[in-house]
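Only a single protein chain was left out; the remaining protein chains are all shown in position.
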Amino acid sequence: MANIGDRLKKRGVMVETSIVQIKDVILKNPIMIEGLPGVGHVGKLVAEHIVEELGADKIIEIYSSYFPPQVLVMSDGTVELAKNEVYACSSGKYDLLILVGDYQSTTNVGHYELTRIYLDIAQMYGVKRIYTLGGYGVGHLVEKPRVLGAVNNVKLVDEMKRYGVSFEEDEPGGGIIGASGLLLGMGEQKGIDAVCIMGETSGYLVDPRSAQAVLRSLSQALGMEIDMGALEDRAKEMEKIIARLREMEQAPSISPIEEDLSYIG
Amino acid sequence: MANIGDRLKKRGVMVETSIVQIKDVILKNPIMIEGLPGVGHVGKLVAEHIVEELGADKIIEIYSSYFPPQVLVMSDGTVELAKNEVYACSSGKYDLLILVGDYQSTTNVGHYELTRIYLDIAQMYGVKRIYTLGGYGVGHLVEKPRVLGAVNNVKLVDEMKRYGVSFEEDEPGGGIIGASGLLLGMGEQKGIDAVCIMGETSGYLVDPRSAQAVLRSLSQALGMEIDMGALEDRAKEMEKIIARLREMEQAPSISPIEEDLSYIG
Amino acid sequence: MANIGDRLKKRGVMVETSIVQIKDVILKNPIMIEGLPGVGHVGKLVAEHIVEELGADKIIEIYSSYFPPQVLVMSDGTVELAKNEVYACSSGKYDLLILVGDYQSTTNVGHYELTRIYLDIAQMYGVKRIYTLGGYGVGHLVEKPRVLGAVNNVKLVDEMKRYGVSFEEDEPGGGIIGASGLLLGMGEQKGIDAVCIMGETSGYLVDPRSAQAVLRSLSQALGMEIDMGALEDRAKEMEKIIARLREMEQAPSISPIEEDLSYIG
Partner (left out) sequence: MANIGDRLKKRGVMVETSIVQIKDVILKNPIMIEGLPGVGHVGKLVAEHIVEELGADKIIEIYSSYFPPQVLVMSDGTVELAKNEVYACSSGKYDLLILVGDYQSTTNVGHYELTRIYLDIAQMYGVKRIYTLGGYGVGHLVEKPRVLGAVNNVKLVDEMKRYGVSFEEDEPGGGIIGASGLLLGMGEQKGIDAVCIMGETSGYLVDPRSAQAVLRSLSQALGMEIDMGALEDRAKEMEKIIARLREMEQAPSISPIEEDLSYIG
C-alpha cells in the first residue's frame, strides 16, 4: 500500500454537482418541461406521465451534494442515489426535454445553483421555452381544479389564456418557491421564455385530478395529444381513498403527504 | 447536439451574488438610505415612501443565492426574482441612494456578505453617510412612537438629537440585527459614518405611524421636505383595522405579520 | 513578536477534512466494513465488536469540520476530538478495513463529502467490496430480528440471500440515509460493489441482539468465524434493562437513545 497521498491529506469544501450524460441526442425546437416534487406532487405526476406516455429516453442524470444524503431501495434490492433526471423525446412540432426526480435542493443556495445547471442544460440544447409544472395549494379539497399561470414575459399571458390557463391578480398570493419559480426568474435573465402552470390542489394529498387539469393545458400549449388514461385511473383511486377518509370522518385531520423515510445508518 | 462540455460535468460551490446596473447616474454628496424588511416594516415603509415621493430612479438590482429561492407573481402574471434594489434621486442639498427590497439574507453569513456589497456600492458612489431605518419592537401598541438612534461615530449623537432622535442608555436592549446593524458596524471599518433611526412599534403589525415618526427625523436630517400624505393615509387605514380588532376583542391575540407564502413547486 | 502576517489578516471559508495516517499496512483482497452511528447503533456495535475480537490496528484517523465541534472526555481526563477511524486486520480469506467512529456529518453536504473520502480510502487500498452495517427501525421491540439487505449491484442479491439476508419488496420503505446508503450509491459510481446489511430493531434502544443477527450474516459473507460472546453479554444486559422498564410500566414512553451532551464552553 502507498502512503496517503497529498491529495487525501487535507480537503477543502467540496459541494459538488455532477451532470452525467447517458445518451447523446439531437433535438429540434426543444421545449423543457420541469416536474420536480412540490405541492400535491402535481408537477411530478404530469412530467412523469409524459415521460411514460411518450416513451421518452433518459439522456442526463444530475447528482448533487444539495440533495438529501440518501439512497432509495428499489423493489429488486438495488439502490438509487438521490438524483434528478432529464428525459428527451421527439414528438410533433416540438422535441421535449423533461426534467424529473424525487428531490429538490435541501438548501436555499442549492436551489439557485441547481436551477443554474438546469438552465445551462436548456441553453446547451437551444431550448427557447420552458414550462414549469406545479400545484397551487388552497387548503381545502377542490372538485374542479383551476389552472393558474405565471410567466417571465408578459407576451405569454394571452397565449396561455387560450389554453385554459387563468391569471388572477392576487393568486398565487405569495410566490413560487423552488425550481418552478427560479426557472422563470433566472430564465428571464438568460432570455429564455418560461411559464409556470399550476393546478389548484388541497396541498394535503397527491393530486392526479389536478395533474390532469395541468396536462390538459400543457398538451394544448404543445399542440400534441397525450392520453390521460393512467392519470384518470390514479385520480379515481385517490377519490376512493378520499371517500373512505370522509366516511371515517377523519378528512379534516388528514396530514400533508410525506415521504416515508426510515432512518437507517 | 454537442456532448456535455467539461464546464458542465462537475460544479463546485456557487454561492453567487450579481449586481446589475440598470442606469448610469452621477451623484453629488450622496447619502445612502437603507429600508429593507424588518420589525413592523418601518424602514421599508419609509424608504419606499421616499422612492415614491421623490420619483427616484432604479439604478441597480442585486440578486443573490442568499435570498429565498423564490419569485413573486405580479398582478399582470409576470414574476420577479427575489432581489434588492437601489434607487437614486437628486434632491436638495444631497443626492440620495435608496436601498430597498422585499428580502434580507436567509443566512448569517449572507447578511455579512450582502452588507459588504451594499458598502461597496456606497463607496463606489462616494457616499459619506448612511441612514439605516428600522423598527424597535416593544411588544405593545404604541400611541406616540418615539424615535431611537444608534451611530457608528459618537460625533453624530448630538446632531441626531437635534432631529428628534433619542439615545437611551438601555434601549435597544440587545442589539440591531441584519443590514440595519451591520451597515453601522462594517461601515465604521470602512470609515463611512452611519446612523440607525428606529421607530418605536409594537412588532405585531405593519406600522405606518411609526414610519411617519422616523421619516420626520430623517427629513430634518436630510434638510428636505417630504410629503407624508400617503403614509398618513396608510396609518389611518391601519388604525381602523386595529380599532376593529379591538372591537372583536381579539387584539391581545393578533399574531405577528407574516408574508403570505404559498409553496408551489 | 511579529506583526500579524498577511496569512492571518483575512481568511476565507475553511471547511476542512484531514486524513491522518497512523500506520502503514499492506492488505490483500481487502474488504471495507462501515459501522458508524445510526438507528439502534446496530452497525457501530457490530463494527466495534469485530475490531475488538480480531484485534485490528488503527491505521487512519479522519477529522472534519463536518463533525460536531466537540471533544469527548476520556476516563483518564484526556480529551478526544470528534473523529472517524479506520482499523485494519489480516484474517482468513480477506483482509478487513473497518470504518468506525462516534460521529457522522452534521450537514447534508458533509455526508456526501465524507463518503467521497471513505471511497478514496477504499480505492487507495484496492477494496473491491464494501459492507455497510445499520439498523432498520420498525418502531416496536423485536424478538427475532430479521436481517434486511440492499445492494448496488443486482448480482449480489442471490449471494447475500445465502447468508440469511432478506430482500423485501417494500422494506426499507423510504431509503437509507447517511454513510451506509451513500457508500452504496456513490460506490456504484466508482465501480465498487457494496451491500448494506440492516438488522431489524425498535429504533428506541441500543440493540446488541440485532447486532448479533447482522454479525451472523456478515461473518458468513466473510467466510470467517467471529466469537459473539461479548455481544451476547451486552444483549442479555439490555434485555434485563428492558424487562425492568416493562415492570415499571414505562416501556411505552421510553424515549430514543441520546448521547448525554452537557454543553460546556
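Lettered A, B and C in written order, each chain numbered from 1.
One rule holds in what follows: a residue touches a chain if its C-beta (ideal position, glycine included) is under 8 Å from a C-beta of that chain, and two chains touch if they have at least 3 such contacts.
Since the structure is predicted, the reported quantities are computational estimates derived from the model, not experimental observations.
S.K.: Name every displayed chain that the left-out chain is in contact with.
M.R.: The omitted chain makes contact with B, C across the full complex.
S.K.: Using the touch definition up top, pick the residue from C:55, C:69 or C:229 that touches the left-out chain.
M.R.: C:69
S.K.: Which one touches the absent chain: B:151, B:192 or B:205?
M.R.: Per the contact definition at the top, the residue touching the missing chain is B:151.
S.K.: One chain is left out of this view; which of B:76, B:120 or B:237 touches it in the full complex?
M.R.: Hidden-chain contact among the options goes to B:120.
S.K.: Can you name the residues of subunit C that touch the chain not displayed here?
M.R.: 1-5, 8-16, 63, 65-73, 75-82, 106-107, 259-265
S.K.: Contact with the hidden chain only, please: which subunit B residues?
M.R.: Against the missing chain, subunit B presents residues 13-21, 24-27, 36-39, 43, 60, 104-105, 108-109, 111-113, 115-117, 120-121, 124-125, 134-137, 149-154, 157, 167, 169-182, 184-186, 188-189, 196, 198, 203.
Methods note: only the chains that are shown with their structure count from here on.
S.K.: Can you report the angle of the rotation that maps subunit A onto subunit C, using C-alpha atoms only, to the nearest 5 degrees?
M.R.: Rotating subunit A by 90 degrees superposes it on subunit C.
S.K.: Just curious, how far off is subunit B from subunit A if you go by their C-alpha centres, in Å?
M.R.: Computed from C-alpha means, the inter-chain centre distance equals 35 Å.
S.K.: Going by the contact rule already set, what residues in subunit C reach two or more other chains?
M.R.: There are none in subunit C.
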